[in-house]
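And then subunit A:
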Amino acid sequence: MEVLALILIPFLAGLLLLIARPAAMARGIALVSTLLSLAVVFWLWYTWTGVAVTGISHDWVPAWGMRFVLGYGGIGLLMLILTGVLFPFIIGTGYKQPVGDPVLVNALLLFCQSALFGVFLAQNAFLFYIFFELTLLPIFFLLLKWGGEHKRAITVRFFLYTLLGGLALLFSIAYVTLQTPLPHSADFSVLAALHLPMHVQMWLFWTMFLAFAIKMPIFPFHSWQPETYTMAPTQGTMVLSAVMGKMGLYGIVVFLFAIVPEGAQYWSSWVIGLSLFGALYAAVIAFRQNDFKRMVAYSSMSHFGLMCAALFTWNAYGISGTMYQTFAHGVLMVCLFYIVGAVSQRTGSNDFASMGGLKTKMPRFALLFMFVVGNAIALPLTQSFPGEWLMYNGLWQWNNWTAFAGVLLIVLGAIYMLYAYQRVMLGPDRNIAVTDADDEEHTFLVPLILIFMLVGLFPNVILHLVDGPVQHLLNSFTSLP
Partner candidate 1 sequence: MLYLFYFFAAISVIAALVVVSARSPINSAIALVVCFLSIAGHYILLNAQFLAMVHVIVYTGAILILMLFVIMLLNMNMMIEVQKPAITKILAVITGGLFFLVLLAATKQGLSTPVPATFDPGVGLVKSIGIALFRDYLLPFELSSVLFLSATAGAIMLAKKDNSPNVNRPPSSEPNGNAA
Partner candidate 2 sequence: MSALILISVLGVLVLYLGLFAKKSWLAPVGILGLLGAIALFYTGWHINHPLLGGMVVFDRFSIGFNIGMAIITVLIFLFGPDYYARKEHHVAEQYALMLFALVGGFILTSYSSLLMLFLGIEILSIPLYILAGAKKHSLRSNEASFKYFLLGAFSTAFLLMGIALLYGITGSFHLDALAAHMTQSGGSDLMLNFGLFFVVTGLAFKVGAVPFHFWVPDVYQGSPTLVMTFMATVVKMAGFAAFFRFIDMTGMPDALARIMVLLTIATLLVGNVIALKQTNFKRLMAYSSVSHSGFLLLALLSDHGLEAGHGMAVGHTLLYYTFTYSLATIGLLILFTIAKRANNGAEHNNIFQGLFAAKPWLALCALAMFLSLAGIPLTAGFVAKYQVFLLAIGAGWLKVMLFGVLMALLGIYYYIMVVREVFVRPAHTVTFVVSPLNWLVISLCAVGVLVLGVWPALI
Partner candidate 3 sequence: MEHVMTAIRVVPLDSYLVLSFLLFSIGMVGALVRRNVIIVIMCLELMLNSVNLLLVAFSAYHSDPGAQIMVFFIMLVAAAEVTVGLSILVLMKRNTDSVDMNILNRLKW
């Protein structure tokens, strides 16, 4: 029942907003709703015993294997936590950096959260797909209505590009569902038991991977990402990078690895190559950006590249590290985009040229930013470090040289992040009229900083969630013929 509540709470709250249109209280209602879902998520976490839970199982259209099955394993729970924890912050962003009509924006965000919970709860491929695509709609409108420059063209491009992946996924789902014994079923559990022949897995892998690669995005399917992130309103960018991108990683683990393990294994070197190249590529490009937000966008892409590469190393460290990192990255992205938003709100532009020397005027903000930078460059004892460390280990175990390429990212990351920090905060005071971080911004950033410091100190709280499922995944693969 709780799982249904997770989907319904934000949905109903969003509906309430749309119907009642309480302009003044819209954010409050949205925030309360997300906190409520967060409470449910924590309840699920608290009662989590380490075994997969099936909350609801209901027939839908049996003829096509469509069933309404909601549940979660460790990895799913992690994703729920991610969504649950981040959304109050994403909603909260609206207080200080409002975009447009609060009713609509918050309703859309809540719908998006509802769909995201759905994605992470769905235990049926078809259901998964439906939620997967539904997440896109609120974001689409958010971007279309409140995006920046060229919003219409970019939004449509983004929408189509991601839908292309979605359709490829749909195709794959339809295909594998038909391969199940009669009566067909698209339940993950049934699909995972399929042993598709190798030649099928070889091509099926790509149709599946395409969807997830576009979602994250992975080089060379990334071209929608920088412009979309840059153009989107802050909250939209947060949702896109912090949560929606994770659907790609999540999908790979629960979907791709389960259904086409051999295909994934076969293509892993290609994927790792692409991902790592993309990660380095994005990191190198990020350095060059003159637009703060675009730089963060590229940094996000760089991180995703590393995560995806580590995922395909097929060992406990790589996969666990990636799963852990999804959370870390989510928190990081929310922080970073919030900071981008806060700074550009003050200077009136995302351009680095309009910034610089802000630290003199906003020392408290600079300090908070510094913490975030520390997390971004994966200093130990911040949240990002254990994840990156595990991912490097995963890569090393897979192939030494890929680990080398991966580790280079910490150098590149330091280069562009510190450069950005310098360009925003440091240097002589340029007498730009800005104010220091106020209480609202503190209330926003400090809890996030606490989260990433605490998780960095005790990463096991997250790692324990995924450890079992990952081991299970690996075992099931090694036991294949």
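A few points about this structure:
Please note the rule applied: a residue touches a chain if its C-beta (ideal position, glycine included) is under 8 Å from a C-beta of that chain, and two chains touch if they have at least 3 such contacts; residues count from 1.
As a selection rule, all candidates are chains of the complex that A comes from, given by their letters.
Fair warning: this is a prediction, and the values are worked out from it, not measured in the lab.
Per the touch definition at the top, the candidate among 1, 2 or 3 touching subunit A in this complex is 2. Remark: subunit A residues 60-61, 63-64, 129-130, 133-134, 137, 140-141, 144-145, 152, 156, 159-160, 163-164, 167-168, 170-171, 174-175, 177-178 touch candidate 2 in the complex.
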